[in-house]
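Input: one structure, supplied below.
Apart from one protein chain that is not included, each protein chain of the complex appears where it belongs.
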Amino acid sequence: MLILGISLVLILIGLYAIITKRNMIKVAVGFALMEYAVNFLFAIIGFHKVPGMKIIPPILMEVKTTANVLSSYSDPVPQALVLTSIVIGLGVTAFMLSLALRIYNRIGSFDLDEIKRLKG
Amino acid sequence: MPELIILLLFMVAAGIVAVEIKDLLASVIALGAVGFTVAIGFIVLQAPDLAIVQIVIEILAVVFFVAVILKTTHVDSTIGRPYKGADIFTFIIFGVFALAFLYVGVRFLLINSSAGFEIAQHYIKHGLTETGAVNRVAAVILDYRALDTLGEATVLFTAVIGVLAVLRLEGRKK
Partner (left out) sequence: MSGMTPIVKVIARTVAGFIFVYGCYIILYGHLSPGGGFAGGAIVAAGLILSRLAFGTSAAQERSTSISSSIFESSGGILFLLVAVLGLVIFAQGAGFFFKNLFPEFGKGGTLVSAGSIPLSNIAIGIKVGAAMLSIFVVLASTKYIFKE
């Protein structure tokens, strides 16, 4: 429960950067932070630790015949979702960076207030 | 799991540094520290696929950020500016909503985690006979849920086209 709480704190740091920062690179950094935190939260949810049991990755030839398989292996479904989400996150970050580069080329600053003041 | 708590505390510290520091290059390096710690955390959480992808993608992300910062400026001129009331208000509203939704969702998952998750158990038990793949994550992303992967490929394609369209040559109007 403490682990989930600390990852929520990381999500809130990213949200804070996105909303209150006035620099475009800082906003992109906030997006990346929030994305990492959400991915990590997914991986934590797919990890069903039972005391006394050892968890191994879901790469195996034959399965141990236990009643609850997820107490011996980590859950493959959140891992598969996060795997695609990481790559999408890099694409989105690159798109934000290209927009920032373009705007810097036009007005010579990363400042969002400056852009708002120019208006057209 | 104490090692996971240590990793998460380091991530929080590096995240605060990445958000608040004045030098943009240092901010990006702190972001890279967060990403590599996430990769170590994936190894602790027994997800080696995610660890490999996270390490490589983090390297590429830092390279992209540095490529942009080297061509422009590395000083954050907006630091120390007083906060606007509207921004703080928006942050509090969004934060409260995010926390509420996450609390409800995570509590639901924790209640149902011991008995439920029959789909994942089916994937682990019968994945080898149904798809022939030893790695169950590959079986999920390329056989059971391949449509998700197709959507991901479409999003990546769109992002690349967006980057190429935004940064294309200027003198192509004629």
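Letters are used for the chains, namely A and B, taken in the order the chains are written, and counting of residues starts over at 1 for each.
What we mean here is this: contacts are C-beta pairs under 8 Å (C-beta built on N, C-alpha and C of every residue); 3 or more make two chains touch, one makes a residue touch a chain.
Treat the numbers as computed from the prediction; the structure is a model and nothing was measured.
Asker: One chain is left out of this view; which of B:T73, B:T90, B:Q121 or B:T149 touches it in the full complex?
Answerer: Residue touching the absent chain, from the options given: B:T149.
Asker: Specify the residue from the set B:S27, B:T78 or B:N135 that touches the hidden chain.
Answerer: B:N135
Asker: Over the whole complex, note the residues of subunit B touching the chain we left out.
Answerer: So the residues of subunit B touching the missing chain come out as 48-49, 51-53, 56-57, 59-60, 63-64, 67-68, 71, 128, 130-135, 137-139, 141-143, 146-147, 149-150, 153, 156-157, 159-160, 163-164, 167-171.
Asker: Against the chain that's been left off, what residues of subunit A make contact? List them.
Answerer: 57, 59, 61, 83-84, 86-87, 90-91, 94, 97-98, 101-102, 105
By definition in this document, only the chains that are shown with their structure count from here on.
Asker: What whole-Å value do you get for the distance between subunit A and subunit B if each is reduced to the mean of its CA atoms?
Answerer: 2
Asker: Residue numbers of subunit A touching subunit B in their complex, please.
Answerer: 2-4, 6-17, 19-23, 25-26, 28-30, 32-33, 36-37, 39-41, 43-49, 55-63, 68-70, 73-77, 79-84, 86-95, 97-102, 104, 109-113
Asker: Please output the residues of subunit B touching subunit A within their complex, sorted ascending.
Answerer: Within the complex, subunit B contacts subunit A at residues 1, 4-5, 8-9, 11-12, 15-16, 18-19, 24, 27-28, 31, 34-35, 38, 41-42, 45-50, 53-54, 57, 60-61, 64-65, 68-69, 71-73, 76-79, 81, 83-84, 87-88, 90-91, 94-95, 98-99, 102, 106, 109, 113-114, 117, 119-121, 123-125, 127-128, 134-137, 139-141, 145, 148-149, 152, 155-156, 159-160, 162-163, 166-167.
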